[in-house]
Structure formats: C-alpha cells, structure tokens
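The complex appears here minus one protein chain, its other protein chains still in place.
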Amino acid sequence: MTTALLGLGQMGDGIARTLISRGHALTVWNRTAARALPLASEGARVTPTVAEAVAHADVVLSVLADDAAVTSVVEGTNGLLATMARHAIHVSMSTISVALARKLDAAHASVAQGFISAPLFGRPAAAASGQVLIVAAGPDDQILKVRPVLEAAGRALVVIGKAPEQANALKLAGNFMIAAMIETLGEAIAFARRHEIEPATLLETVNGGLFKSPVYDTYGSIIAERRYSPPGFKLPLGLKDIRLVLQAADAAGVSMPLASLVHDRLLAAQGRGKGALDWSAFGQLSLEDAGLE
Amino acid sequence: MTTALLGLGQMGDGIARTLISRGHALTVWNRTAARALPLASEGARVTPTVAEAVAHADVVLSVLADDAAVTSVVEGTNGLLATMARHAIHVSMSTISVALARKLDAAHASVAQGFISAPLFGRPAAAASGQVLIVAAGPDDQILKVRPVLEAAGRALVVIGKAPEQANALKLAGNFMIAAMIETLGEAIAFARRHEIEPATLLETVNGGLFKSPVYDTYGSIIAERRYSPPGFKLPLGLKDIRLVLQAADAAGVSMPLASLVHDRLLAAQGRGKGALDWSAFGQLSLEDAGLE
Amino acid sequence: MTTALLGLGQMGDGIARTLISRGHALTVWNRTAARALPLASEGARVTPTVAEAVAHADVVLSVLADDAAVTSVVEGTNGLLATMARHAIHVSMSTISVALARKLDAAHASVAQGFISAPLFGRPAAAASGQVLIVAAGPDDQILKVRPVLEAAGRALVVIGKAPEQANALKLAGNFMIAAMIETLGEAIAFARRHEIEPATLLETVNGGLFKSPVYDTYGSIIAERRYSPPGFKLPLGLKDIRLVLQAADAAGVSMPLASLVHDRLLAAQGRGKGALDWSAFGQLSLEDAGLE
Partner (left out) sequence: MTTALLGLGQMGDGIARTLISRGHALTVWNRTAARALPLASEGARVTPTVAEAVAHADVVLSVLADDAAVTSVVEGTNGLLATMARHAIHVSMSTISVALARKLDAAHASVAQGFISAPLFGRPAAAASGQVLIVAAGPDDQILKVRPVLEAAGRALVVIGKAPEQANALKLAGNFMIAAMIETLGEAIAFARRHEIEPATLLETVNGGLFKSPVYDTYGSIIAERRYSPPGFKLPLGLKDIRLVLQAADAAGVSMPLASLVHDRLLAAQGRGKGALDWSAFGQLSLEDAGLE
C-alpha cells in the first residue's frame, strides 16, 4: 500500500514519524517545505506539491489545522479531487467541521474516490510516540483498506460508524468534554484556594480518590502550576474546536449551555491576552475573577 | 473509645454497619426510632435521645441530611453542646455549609469540646460496604484521637487541613465537580445522539480511551440508560449541595458560572417534575431540550 | 428614480405598500409569483424574473429571509451582479450576516454597482403602516441617491456609518437587545408569579414606573398572556438572528454570554416544540422550568 501524508504541523509530523518507525513507506508534503526536510532523513519521500504526493497513493492522510486548510488541499486543479487516483481513499485526520466532512464525503464519492474521517485524540508528544487514539468512521470496505495504516499510526483505532462525519462529531464531543473539565477545574481550584486549600490537595483528594482520571491529573496540574507555556495545544485552536461544536450543535438542534460557556471563556481569554498560551489557560480566568492573581 | 452515631439515613446506616462489622462498639440514635431497630440486632446500643446517646461518648459522629438537621441536634438543652462531655469530639460527616462548620467549631470550642469535619464521598452502597472516602479537617490532636474510628468507617481517610470547614469546602468542590460532569455528559450525549452516535459508543471511546474515570462510567451509563430511579442520591439533596457551593463561593468572592449553570439546571429539573429521581436526572434536560425524548 | 423591490414576505409586502401609498412607482418580484398579484392591483409592476425587475432600476431594494435567499438573487447569470445597471444601487434591507454584507459590498463594487445596507426595525404591521425604523450604512454619495426612497419606506431613516456592514451589525445588536429583554421578562414574570404577583402588576409597576418602554410593554404582555400565535416574527427567524450575532461576535473577538444564553434558550424552545410560535415564546421556558405551566 502506498501512503501519502499531507500536513506536517506538530500532529502531522508526529504521525509521520510513528508510521515510518513502524515500517510504513511514506510520501509527505507540507505547505512550508522546510518543515518536511527532517523527515527526509528519516526515510520519507518529500514532494513539493500535493499532486505529486498523492499521484500514486492508495491512501492519503491529511493532518491539517482547520476547515480552510483542508479545503485548500482538496479543491482546485491541483487538489485531491483532481489528482488522487480513482478508488484511492482520503483519510481526514484533522479536527474539522461536521459540515465539511459531509461535503468532502459527497465530493470524493462523485469522482469515485473514497473518504474516511479519522480524527486524533492526543497531544503532540503522544502523536510522536505513537500513543494517540484514532477514532474513525466510514464505509466498512474503505475502513478495511486503511486499517493497517491507521492501526500503525497510534495506540488504538476505534471505528464508530459508517458515516465519516460521525467520527468528527465524536471528536468534537470529546474536545467539548475536555474543555468542560478545564472550566470545572478552574472554578474548583479558585474555590479551594479561597478556602486555603492547595490545588494539589484538591486534585489528590477528588481526582486521586474519586475521578481517578489521567486527564484531570494532566490539566489539573497545568492549571494549578500555571504551565500554559509553551502551549501543547494553542488557545485559538481550542476556540476553533468549540466553535465547531456549537455550529454542529446548532445545525443539529442541540442546546449546549456548557459548550456556550466555555466558548465565551475562550473568547474572553483571547481578549484578555492569553491567545499565545495553551488552551487550558482559560481555566485561569476563574482565578483572576476571584481576585487571586 | 466510646463512639456514638447520630442519624441513620441511607449514609448513616451504612457507616454504622461498617463500623460494627469492623469491631467498633456503637451507640446509635435516629430521629425516627424505628429506623434504628435493625441495628440493635447487629449489636448497636439504641438510645431514644441524643443526650443518652452521647453522655458517655468520646467521639460523636453525626451523619445528617442538612444544616437544619445538624443544628437541631447541636443546639438546645438536649443538644450536643449541652450534653457531650468536655473534651469529647463531635465529628460532622454530613454535607453541611462552610458557614455552619465555622459556627459549630467556635461553639464546641467555647464549651471545651472538640469539633472535626469529616464528610463522605460515596453513594449509599459504598457506605454499607465500607468503601466511602472520608475527607477530614481539624486540629492535629483531635484528628489523632478520632483516626481509628474514621479509618474503620470507610476505605480511606484523607486529612486535608487544620480548620474543619476546609473539609466541607473540599466536599462541596467535589460535588460541584461531579455535577459539572453530569451536565457535560448530558450535553455530550444529546450531541452524539443527534449525530446518530449511541451514548455507549461515546462513553466507551471518550471515557474508555481518554478520561478512564469510573465516575464518568457510572454517571454516563445512568444517563444513557435513564436509570434515575430508584435514586442513589435524590435530586433535592444534590440541589442543596450546589446551593451550598454557591453560598460559600459568594461569601468567598468566587465567581463560578458553571456552578450557577448546574444550579439552574437542578432547579429546572425539579420544576419539570424530576424531584423524586436521582440527582443525575438533570442531565436529561439536554436530551429533552434537543427534542430527543 | 426607478425602484425595484425583491421579496414580498410579510416585511417586503408591507414596505411595498407603504412606498406605493406614498407615491413611489415600484417594480416588484417575488419567488412565489402568486404573492405579488395583490400588489399589481395597488399599481405595482409585477415581473416574473429578477432580471426583468432590475433591468431599468436605479435602486433595487431586497427584503428577503436570510443569507441564502439574498445570495440566490445576487449571484448567477440572472442575479443582481449580472443584471443590474452600472451605478445602480442594491439596498439590502434583510437581516443578513455582517460577513455577507462585507462580501456583497465588494462584489457590487467590482462591477461598478453600489451597495447599501438598510435593515428594518419593526414587526410586519409596522412595515405595512409605514412605521418601521430604517438604519442604513454606506458611502455618502450612495446614501444621498437612495435617501428619498428610504425616507418614504418607514417612519425614520438613521444613517450610522459609511461601511454597509455596520448597519447589519447595529441591527443584530438591536435584535440581541430585544432577545435579552425577552429572557429578562420571562424570568421576572416566573419570579413574580411564584410570589403571587400578577404579570400585569409587575409590568405596570416596573415598566410603567421605571423603564417606560413600549418594547417592554409589547413583549411583556405577549408573554404574560401567552399570545405566541399567530407569530409576528417566527422563532426560527429569531434563532437565525441570534446565530448571526454570535457569529459576528466570534469573528470580532467579543465574548457575549447573554447572547449565548438566549441562543441556547431559542434552540431549547425549538426542541421543546415551539418552532411555529412567535420568537418571544422562548420566554415561556422560564415559566415551564418553574413548574408554572
């Protein structure tokens, strides 16, 4: 199987390294070519254009920042629709909108290409070490074809439905749940500190004794210790994801007041100068609003 | 050490049984005497009044419903302040307000009695099987005296500070975190279902692959399967706890919009006829508001 | 001056009648031709296509439902960009997005046509009786040309800026303020009723004695008397407007928790079966959530 990977940001680069280290031949492309060079020395074939990258590929993985970036590699005379082989499969691993996934599914089908959504759960370090969780959705026969690549790209592959956009919806639901947890932790830590309880004590007791969740542990200690920089996942990207949650919820007729709350918090965090920090920095607002910093 | 236990509701009864089964002699009292009888056959000494229950006790555990119930056993001519021995210690295990804990601390000290807060994390079944987590706060010397009883009453004892009300604050923070999680799950499940994703699939993927928390598992499946009855923890009690969170937050100058949101949800759930169900039934509102039920 | 008017829904029909009654010759078009017939007997020239309606017009007023409807009459071989004369001016009176107004402004300029935004404040009865408030924005010279028509179309014309999208932003801000007032009234009426105070008493006292606003009066009595049907302004249209507020706010970096709240309320009202009612029916949720209905 010939595999191409488009997009070598923090996540894409990590996925590429994992696949190479697990024995997969890979052709890679990145908008900013310089970012691709280190992968050449790892054995990847680096191409200057999308068209060259995907010309002979059976599977094309895209790991890009947002809807605009994905659209820009799909459409146009040099885009995937025009340049991928018939029956080749585009696997979108980016966190994109439910609406775009639906649109890409139809567009690829109209030119006899396949489309699968397979977004990633994990931060950059997990991508590089092969520890991301991959949640995929698409038709059974297409999933069957891309399964070897996806299983090699992370620590686990979970297939959750036959319509690609379901994987995007689930990814968005997951990010919403993490954002809700960040808000929860921010408020709880502010409340604890105002009662002279150390954040670490709160976390050890409530998470250690009750929730027992590594995600609470990770984000709780980031907020408690204000380790928002360097960012693992930048605030504007988190804001984008929660925006996509709300857009999909609106389109589906789902009222989500907690998603609205974290969206407003992310916007306010950006307005209050935290745009270059990790997205969990919006948890800091609760501390500031309590007069604690 | 002579130990008395006041209050044999679901939680108090469970704690009493655990202590007896672990070899502690116990004098018990309950407002409705009939509820105490089964414990007599387990070996507890049952007394008709608070005064008789605590007359010879070194340690008095109270496990009651709310501030009013605790106040009613503490004040008055037959209350703890008037009838407990000097140097005996009142251990309040109820989920009461931070303000009342402060007041009780001062009141007991004024008559040379001790006071410790040691609220419980766990549902009734956990109390009966000795699996609750006990979070205590109070002066070191008093903690030392009551430690054997508290260690026997659950699966673990965590001491988090020297001021009793800190344990109450931490308990309230914990319940807030669970309520926030319930709202999160309700919204996420409504969002998933509107995208044709089964709640079980959402939970297996996001909690199984990411959060890995038994609390998400428990509440997620309750909401997914609508198992709100019989209630493990009744909605009005949950509403009371979040009310206490907001009162303490207000007094401490902490703005908690997510706590406000779950408070409003609990009130609305009550207004929409769910007052006799488990408190997690407020997670159902998201499904109803999405037109799903 | 030759004037065309596109769109004869409740608002467009009212504007057309007002202009005719005030002596303006009018060519009209509506997607569903039957709706245009009654205006023919009032003296309007009715055309079957957009192209015919605008071919000789100096000013083209569009009064349509949403972004999609406006886009559909602007783009394509029979759309305004292709068929309006050079230097003719498109006056968009619909409540459309800030983003679309920006896009239309650029598109019309690129073919030497003019573009002005002039959204309406008022309900259908006000449109028909010439009582709407018109808020316009656009370049001075273009405003000068369309002023006679716009002054005749309502009770007042207010020009608030030189960039057309500013008028759209102001219209959205106004609708947000009305939606916020509806939520306020819903909660206040539920609170009053639970204290045995009649809604009419609340309104007479607080609005009559303090706010003194006809808008509070109108919406307060609608909610107090549950006169949500027939709708003056349907709930899905109100939901659309608040969606546009939040989209523009997000793009502009403005956190608006109250706008988010009313958006979630509108979605929930729709999910709870109120989609065919007047948009103020979301004020009813407060009463239902208080167990009052």
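Every chain is named by a letter (A, B and C) in the order it is written, and numbering of its residues begins at 1.
Everything that follows uses one rule, which is that a residue touches a chain if its C-beta (ideal position, glycine included) is under 8 Å from a C-beta of that chain, and two chains touch if they have at least 3 such contacts.
Being a predicted model, the structure only gives us computed values, none of them experimental.
Trainee: List the shown chains that the missing chain touches in the full complex.
Mentor: Even though it is not drawn, that chain still touches A, B, C.
Trainee: Kindly state which of the options C:Met1, C:Ala25 or C:Ala252 is in contact with the chain not pictured.
Mentor: Touching the chain that is not displayed is residue C:Ala252.
Trainee: For the chain that's not shown, point to the residue among C:Ala107, C:Val158 or C:Leu237 touching it.
Mentor: Reading the full complex, the residue touching the unseen chain is C:Val158.
Trainee: Using the definition of touch stated at the top, determine which of C:Val206, C:Leu237 or C:Ala276 touches the missing chain.
Mentor: Counting the whole complex, the residue in contact with the absent chain is C:Val206.
Trainee: For chain B, which residues lie in contact with the unshown chain of the complex?
Mentor: Residues 243, 246, 249-250, 253-257, 260-261, 263-265, 267-268, 270-271 of chain B touch the chain that is not shown.
Trainee: Could you please point out the chain A residues that touch the chain left off the display?
Mentor: Counting over the whole complex, chain A touches the hidden chain at residues 257, 267-268, 270-273, 288-292.
Trainee: Name, in rising order, the residues on chain C that touch the hidden chain in the full complex.
Mentor: Touch with the absent chain occurs at residues 98, 121, 133, 135, 156, 158, 160-161, 163, 165-166, 169-170, 172-174, 176-178, 180-181, 183-184, 187-188, 190-192, 194-197, 201-202, 204-206, 209-216, 245, 248-249, 252-259, 261, 286, 289-291.
Criterion: only the chains that are shown with their structure count from here on.
Trainee: Could you put a whole-Å number on the gap between the CA centroids of chain B and chain C?
Mentor: That pair's centroid distance is 52 Å.
Trainee: Can you check how far apart chain A and chain C are, centre to centre, with Cα atoms defining each centre and the answer in Å?
Mentor: One centre to the other, that is 38 Å.
Trainee: Provide the list of chain C residues touching at least two other chains, using ranges where the numbers run on.
Mentor: Within chain C, residues 257, 267-268, 270-271 contact more than one other chain.
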